[in-house]
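All protein chains but one are shown at their positions in the complex.
Think of it as A, B and C in the order they're written, each chain with its own count starting at 1.
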Amino acid sequence: MFDVTRYAVAADSIISAGRFLYGRGWSPATSSNYSARIDENHIAITVSGRHKGELGSGDVMVVDLTGQPVQSQCKSSAETRLHTVLYQIFPDVGAILHTHSVKATVLSRLLPAGKPLSLEGYELQKAFSGVQTHESTLDVPVFENTQDIDALAEQTKCWFEQHPEQPGYLIRGHGLYTWGKTMADCLRHVEAFEFLFECELETMRVRP
Amino acid sequence: MFDVTRYAVAADSIISAGRFLYGRGWSPATSSNYSARIDENHIAITVSGRHKGELGSGDVMVVDLTGQPVQSQCKSSAETRLHTVLYQIFPDVGAILHTHSVKATVLSRLLPAGKPLSLEGYELQKAFSGVQTHESTLDVPVFENTQDIDALAEQTKCWFEQHPEQPGYLIRGHGLYTWGKTMADCLRHVEAFEFLFECELETMRVRP
Amino acid sequence: MFDVTRYAVAADSIISAGRFLYGRGWSPATSSNYSARIDENHIAITVSGRHKGELGSGDVMVVDLTGQPVQSQCKSSAETRLHTVLYQIFPDVGAILHTHSVKATVLSRLLPAGKPLSLEGYELQKAFSGVQTHESTLDVPVFENTQDIDALAEQTKCWFEQHPEQPGYLIRGHGLYTWGKTMADCLRHVEAFEFLFECELETMRVRP
Partner (left out) sequence: MFDVTRYAVAADSIISAGRFLYGRGWSPATSSNYSARIDENHIAITVSGRHKGELGSGDVMVVDLTGQPVQSQCKSSAETRLHTVLYQIFPDVGAILHTHSVKATVLSRLLPAGKPLSLEGYELQKAFSGVQTHESTLDVPVFENTQDIDALAEQTKCWFEQHPEQPGYLIRGHGLYTWGKTMADCLRHVEAFEFLFECELETMRVRP
């Protein structure tokens, strides 16, 4: 059983995030999915296939950390398991956002297979919790896209158990996953990642 | 004779779509035209030459599926026949949007003549009704531009009778046509196409 | 003497145009100037140096067709003469907009000296009054930039007396001038030009 008021607050934060992210063009055409933690066993998450700029109270449901719906007949996002594994391994994560921008899509397709995106020398790296200086390297792993979400969930779980300091990942041709203690932290991470992806692509245009 | 309330609902959906599409820069300078089905013999369609971001109740008229105005002195879009042939061959299509973005214009001019645009490996291909995986190919035919709309209408009719699974087409240097069961489906298709066109152009900038 | 109500209407159309053009990023940093005809001897025109997105009733003044202020202590735009010569040679022009976009600036600097920008095969060429088909060529002359406005005014006057069918011109590194019978026509021309400039630049990025 989960606290209903905590669900309502979590759902509100997801609805607001959707309006912002859709408005920026990062969640087009009913793509993307978002979640926020209710308690150690439950999260609020978007119902599958909804318009992310027009989320309403009926568009956010509850699942437990195995991904099963709780007190709901709705179908949660097909990628629910990618959320729940992160809540399992990071007890202090309060929100996870998966977005779907042009920049993340194109950049992830241009990067060579098997290598992370390495970001260096950007002042904005300091927007990530725990980063104190631009004189560091921020690695963003790029996983191959698949419709086998359970396999990808397992893969990301193994990776982030070993690399807990990395604040997000890309799926090739698909988009970004990032997280934070609060929804505000998580939105700051999305903004920072999108900024850095755009910087990298702008640079590749001039220096291919 | 058509149901007037159904006309009003169709016209409303067109007016709202116009505000959205103009706001995104996809229907500039009075370009574009939009329609929505009223019944099996009638559609609502934009009057020729109107500002698509400022459509009002006087800017949407009725035509039958031969393109003739019904209960109206107005002149419908010059491209009305491109709409009506699609309603003829696809009985379950409820809305058609023709947009006119920079990306669609430029991309369609850069593609070699006689070949479709082939989209592969994008998660967002799943935004099109019926597509289940990114591991598929989405072909978008590119027709040569012409002021002979009847000829182009016949050409598209023949094409889509044989390729009913393709969700839209480009006219070179001109723009996009796409459709859907509902206006919401159709708008999702426009967003998905524009996203994919931008991805393709971004990629061509880095890897010409 | 001019009709005061006609001045008020002209000023209103300029103020609205400014909000739109600034919002699109085409009149940044107090650049640009706009005018609308009051009668055969008078025009309303923006006062020099004002923020174009925040124009108010004190920011539009009256000048005669020699460029002299009428019933005003304000200083009109430094480029007033570029407006008045066009009103002199085109009696049916009702509005002139000079904008200052990144695309117009960059494109005009990249074009070879002494040659016009030639636009061909774009459906959107039909947005210009009098153009019926994309199978035509739209020439946009590019004048060298100068702070000697009288000289440039004379140059443009001579040019457009001989090329009255051309709907606008560029000044290198500076921006666009275009006009129309009404402010709505003129705004449509700005939108169409900006669309076409962006198409040309996008194409040059992929095919330098």
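FYI, a contact is a pair of C-beta atoms (placed from the backbone, for glycine too) under 8 Å apart; a residue touches a chain by one contact, two chains touch by 3 or more.
Here the structure is a predicted model, which means the values were calculated and not measured.
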For the chain not depicted, the shown chains it touches: A, C
Residue, one of A:D12, A:D139 or A:E198, that touches the chain absent here: A:E198
Candidate in contact with the missing chain, chosen from C:V70, C:I89, C:V106 or C:A184: C:V106
Where the unshown chain meets chain A, residue by residue: 121-124, 127, 132-135, 184, 188-189, 191-192, 194-195, 198-199, 202-203, 205-208
Residues belonging to chain C that touch the chain removed from view: 28-31, 51, 100, 102-103, 105-106, 109-110, 145, 147, 171-175, 201, 204-205, 208
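Rule of thumb we're sticking to: only the chains that are shown with their structure count from here on.
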Most centrally placed chain - per-chain CA mean versus overall CA mean: B
Inter-centroid spacing, chain C versus chain B (mean Cα positions, whole Å): 32
Whole-Å gap between the CA centroids of chain A and chain C: 46
Residues within chain A bordering two or more other chains: 205
